[in-house]
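Structure incoming, see below.
Showing chain A:
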Amino acid sequence: MSILSPAIIDSLPYLFSGIFITLGLVILALGLGLMMGIPMSLIQVYGPRPLEYCIRTYIWIFRGLPILVLLFLFYFGIFPMFAPDVGPFWIAAVVLGFRTAAYQSEIFRGAIQSISEGQMLAARSLGMSRFCAIRTVILPQALRRALPGWTNEYPILLTDSSVCYAIGVAELLTRGNQIVARIGDPMTVYIIVAILFILLNYGGQWIFGRIENRYTIPGYGHGDA
Partner candidate 1 sequence: MIQLQFDFDLLLPVLYQGALVTLALILVSAPFGFLNGIAIALGRVYGNRFVSKLCHGYVLFFKGCPLLLLLFIIYFGLPSVGITFTAFTSAVIGFILCNGAYNSEYIRGGIQSVSRGQMTAALSLGMSGMQAIRSIILPQALRKSLPGLANEFIYLIKYSSLAYMITVIEITGAGKIFAAKYFAFFEVFIIIGIFYLALVTIAGQVIARIEKKIAIPGFGGV
Partner candidate 2 sequence: MVMHEMTDSEIILRVEDIHKCYGETEVLNGVSFNVRCGETKVFIGPSGTGKSTLLRCINQLTVPDSGSIWLNDEEVTHSGPLINQFRQKIGMVFQNFNLFDHLTAVGNVEIALIRVKGMNKADARKKALLELSQVGLLDKANAYPAELSGGQAQRLSIARALAMDPEVILFDEPTSSLDPELTREVLEVMRRLARAGMTMLVVTHEMGFALSVANEILFMEHGKIVEQGSPSDIQTSPAFARTRQFLGTFHDD
């Protein structure tokens, strides 16, 4: 591999600013997924049957389709029909968010169902309403339990975000390709992009690991509460 040429060094700032686009996609998607995933999981566990089936179908579709197909469907098919003014970045964020929502809903559902029935009984015996019990007793426990699974969505979203290249979002990989098109030397450029992704990946996981540690409660790892 060649030593970094001046042309590549000149283009590094442009490449690096792609980090913000990439992380922007990931953070927006994580947030959207969280906002959708928690209610979806609650409906799955506590909701009426028909709604539960709707959620299950949603999950089946968004987990079963390749990210590339979802991006094409929304970018070329759905958004032009209903909201033609939305740009690729926001479309990508929505698609990634919808998709991680499906996964997150399953993570939260598993966590909720792992909370023993006694918790609900105890809460109701204190006179709490069902809703109040879910909000103050079940969810706080379930969310803690879901944390490891939830943070695992980060590396998945990060690597998937690179597929948004396909609809022209100027994230890291897209910028890398633009630089390759301009100055050549694909190997060097791609290796730099790979290093950036790997740093973002494990750096991010490290941060999430710290967060997990902060929120652990003694004796609250595995098993039943």
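Selection criteria: all candidates are chains of the complex that A comes from, given by their letters.
The definition used in the following text is that a residue touches a chain if its C-beta (ideal position, glycine included) is under 8 Å from a C-beta of that chain, and two chains touch if they have at least 3 such contacts; residues count from 1.
What you are looking at is a predicted structure, and each value in this text was computed from that prediction instead of being measured.
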item: Touching candidate for chain A, same complex, options 1 or 2; value: 1
item: Touching residues on chain A, where the partner in the complex is candidate 1; value: 1, 60-61, 64-69, 72-73, 76-78, 80-81, 155, 158-163, 165-166, 173, 176-177, 180, 184-187, 190-191, 193-194, 197-198, 201-202
